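Pasting a structure below so you can have a look.
In this view, the complex is presented without one of its protein chains, the others remaining in place.
Order of writing sets the labels: A and B. Residues in every chain begin at 1.
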Amino acid sequence: MNKDNNIKINGAEIILKCLEEENVDTIFGYPGGAVLPLYDALYKNKNIRHILTRHEQGAGHAADGYARVTGRTGVAFATSGPGATNLVTAIATAQMDSIPLVCITGQVARHYLGKQSFQESNIVDIVKPITKYSYQIKNVEELATEIKKAFRIAGTGRKGPVLIDVPKDITVDKAIFEYPVEVNYKVEKWGESEHTYQLVAKELMDCKKPLIFIGGGAQDASDEVKELAERLKSPVTYSLMGKGVLSDKHPLNIGMIGMHGTGAANYAVSECDLMFAIGVRFDDRQTGDEINFAKNAKIIHLDIDKKEFNKNIRGHIHLHDDSAIGLFKLLKVMKEENYNHQKAWLDQIETWKVNHPLVYLKSGMIKPQEAIEAINVASEGKAYVTTEVGQHQMWSAQYYEAASARHFITSGGLGTMGFGLPAAMGVQLGKEGELVVAIAGDGSIQMNIQELMTISANNMPIKIVLLNNKSLGMVRQWQKMFFEERYSCTLFKDLDQPDFVMLANAYGIKARRISERADLIAEMTAAFKEDGPQFIEVVVDSEENVFPMVPAGAANDRMIFE
Amino acid sequence: MKYTLSVLVENRPGVLTRIAGLFARRGYNIDSLTVGRTEDERYSRMTIVVDGGQDIVEQVAKQLHKLIDVIKVNDITEVPHVERELVFIQVKSDSNNRGEIMDLLKIFRGRVVDLSKNSMIVETTGDCGKIDAIINALSPYGIKEVVRTGKIGLIRGDGRKN
Partner (left out) sequence: MKMTGAEALLKILEGYGVKHIFGYPGGAVLPLYDAILNNPNIEHILVRSEQAGAHAAAAYGKYIGQSGVCIGTSGPGATNLVTGIANAYMDSIPLLAITGQVDSSFIGRDAFQEADITGITMPIVKHNYLVKDPKKLVDIIYDAWHIANTGRKGPVLIDIPRNVFEATVDFEPRTDLVKIKGYKPTYEGHQSQIKKAVKMINSSFKPLLLVGGGVNFSKAEKEVVEFVEKYNIPMATTLMGIGTYDETKDLALGMIGMHGMPYANYAVHHCDLLIAVGTRFGDRATGSLSKFAKDAKIIHIDIDPAEIGKNVLIDLPIVGDAKSVLSEILLGIEIVERNEWLEKIIELKSRNRMLLHKTALNPQLIIQKLGDMARDDILIATDVGQHQMFAAQYFKFSQENSLYTSGGLGTMGFGLPAAEGVALAAGGKKQVFCITGDGSFQMNMAEMATIVEHNLPVKILLLNNSSLCLVKQLQHFQCDKRFSEVSFTGNPDFSAMARSYPNMTAYRIENEDEIESVLKEAMSHNGPSLIECIISDENLVYPIVPAKKGLAEMIGVEKW
């Protein structure tokens, strides 16, 4: 037990002590009536930095971005009522992508509960479907234990968001602070035996056409994935959440799988005779037609969450294990010399790569893909990239060359427009001194545009690249392809949009607009070299579509290339 | 004090969640809740036992009534009604005390539904007091597990006039 000389402190101070115990150094939040005592405690606290966002949703996404890039649990504060409900989208986003997040919300005092009091909302019930755990504190005595438990739940096993709701009177009540060493939370046991991995090693030896498929669950298994791929000489594909685990420049990396995956990756899915899926959940955007997904393959599925087995795709071997530990065990039992017999398969992959590269026409207006390639050049491949959701997200996934794990931060499962800009704030604070590039579209950036102020006020040196195609391009693309070009509510006329350069300037952020191909790389490079936040609007061709594309529900090899 | 509410609801998915959510949201304590289909398959009847004061129970009833899927709420605590609960008790027993337990069961009109070398499962139905009593009576032998259905209740023939 960790006792502090039997001095009683109030609930708000207990919360901050707990956060210190968990080594939390940065919190994102927004004050309000029900969190007054908490913010008063924060005022006196010297160890924790609080970033005041301009909307609670921004705080939630920023904490999420911080967690994604550092691997640690992100923390957000909000007041009761609208403060809490404003976190909902951010919590749902973290839940879908298994991001550890602890949200602490203020609540009306206990005697006001259940009476529709001012700024009361039943946030614990609201977030039940979208958290790993949500709980309302009952008294000050259990506060420390519950917060410890919250961090434990958020950060172990399959990670995810947790919400702790604290009535205002409890933050004023006093108790002796003790941070428990252990809490009563039954963690699901995982870990497969050496024998199991020997069987897997044999499968790997026997197959002719292996394909490694990595997802977000493999973000901490970069080294192991790389070693496995190299020893097996197996091509590697990834889901959106698995981007960067293996460098995009690695010769065995054949690009993203799924709806907007590469030709080589999607053909490989259909042709492989063994798929080793690591930390993926076979989402519909990856698998398309589930019946024909990897239909010729034996599927080995390694995941820390048992519930994912057979949920969407039936696996043949289930490995219930942590991906890094599991792969480490596997590599130990693998006998090197026997795995080098995949020449024909790699040749086939190479042919697909040559026949179906990612292409676009460099003529007319600047193409959005070009802008992403310019980011590759200007950042010298070192940037941490965040994206919003839409066409630019897919182009970023296709063309941005992520150097290593946790360098590509994006909302995968929920597909949340408005995620990228605030997430970039968390990324920047999690990786101070590093280059952070927030790639956005003109629809998404407006959803949390107020966070430009947080960026500017804290002088976060984020480079915001806006690909402006004057439309909600992804929806427009679907309308073009599947609704006979009936563009309903997806095109912006000139008067329907702000002048983004002026807008960024109004926030005190240096901004430039690039509309000429000749200026693209030079301007982008110049902007990246400047200090402080930079806003770069690239005026791009609005007719451009994301290809290849597997129509929803079709098999992966039924790609449309143009 | 404990109050018994008899609640007629639409028989469709999600109704139970709504009702459980209501209780959680407003901080009401449920002692037990049972639910089953009625003579009309479109409806289910719930019997909910709530612990609290008169004012709380009144609020519970009103709030329940506000749910669109709730058709009728009756507080049957003071209304003449029949009530029963079913219990399974797994009790330690061997050949030595088996007869003794069987004798005890007769008093409670219980019966044995499963028998193994070291234990047996007995069942009985009755009002809540009787269930408490049989559990008490069997506890000296060593109770391994108990499962209770929670109370079900129905207003007696002429009780509806109240």
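Here, a contact is a pair of C-beta atoms (placed from the backbone, for glycine too) under 8 Å apart; a residue touches a chain by one contact, two chains touch by 3 or more.
From a predicted model like this one, the values you see are computed outputs, not experimental measurements.
> Looking at the full complex, which residue from A:Thr93, A:Gln107, A:Ser323 or A:Gln342 touches the chain that isn't shown here?
A:Thr93
> Identify the residue among A:Asn47, A:Ser193, A:Thr351 or A:Asn505 that touches the chain left out of the display.
Hidden-chain contact among the options goes to A:Asn505.
> Touching the absent chain in the whole complex: find that residue among A:Arg110, A:Lys128, A:Lys202 or A:Arg558.
A:Lys128
> Which candidate, B:Asp31, B:Asp69 or B:Glu83, sits in contact with the chain we can't see?
Residue touching the absent chain, from the options given: B:Asp69.
> Mind pulling the subunit A residues that touch the left-out chain?
That gives, for subunit A, the contact residues 29, 31-33, 36-37, 39-40, 42-44, 50, 52, 54-55, 81-82, 85-86, 88-89, 92-93, 96, 112, 115-119, 121-122, 125-130, 281, 283-285, 311-312, 389, 411, 413-418, 446-450, 452-453, 456-457, 472, 475, 478-479, 482-483, 486-490, 493-503, 505-508.
> Which parts of subunit B face the unshown chain closely enough to count as touching?
Per the touch rule, subunit B residues meeting the hidden chain are 9-10, 14, 17-18, 21, 25, 55, 58-59, 62-63, 65-72.
Operating definition for what follows: only the chains that are shown with their structure count from here on.
> How many angstrom lie between the centres of subunit A and subunit B, each centre taken as the mean Cα position?
So the centroids are 47 Å from each other.
> Touching residues of subunit A toward subunit B in the complex: what are they?
113-114, 122, 124-125
> Spell out the residues on subunit B that touch subunit A in their complex, using ranges where they run on.
Against subunit A, subunit B makes touches at 21, 24-27.
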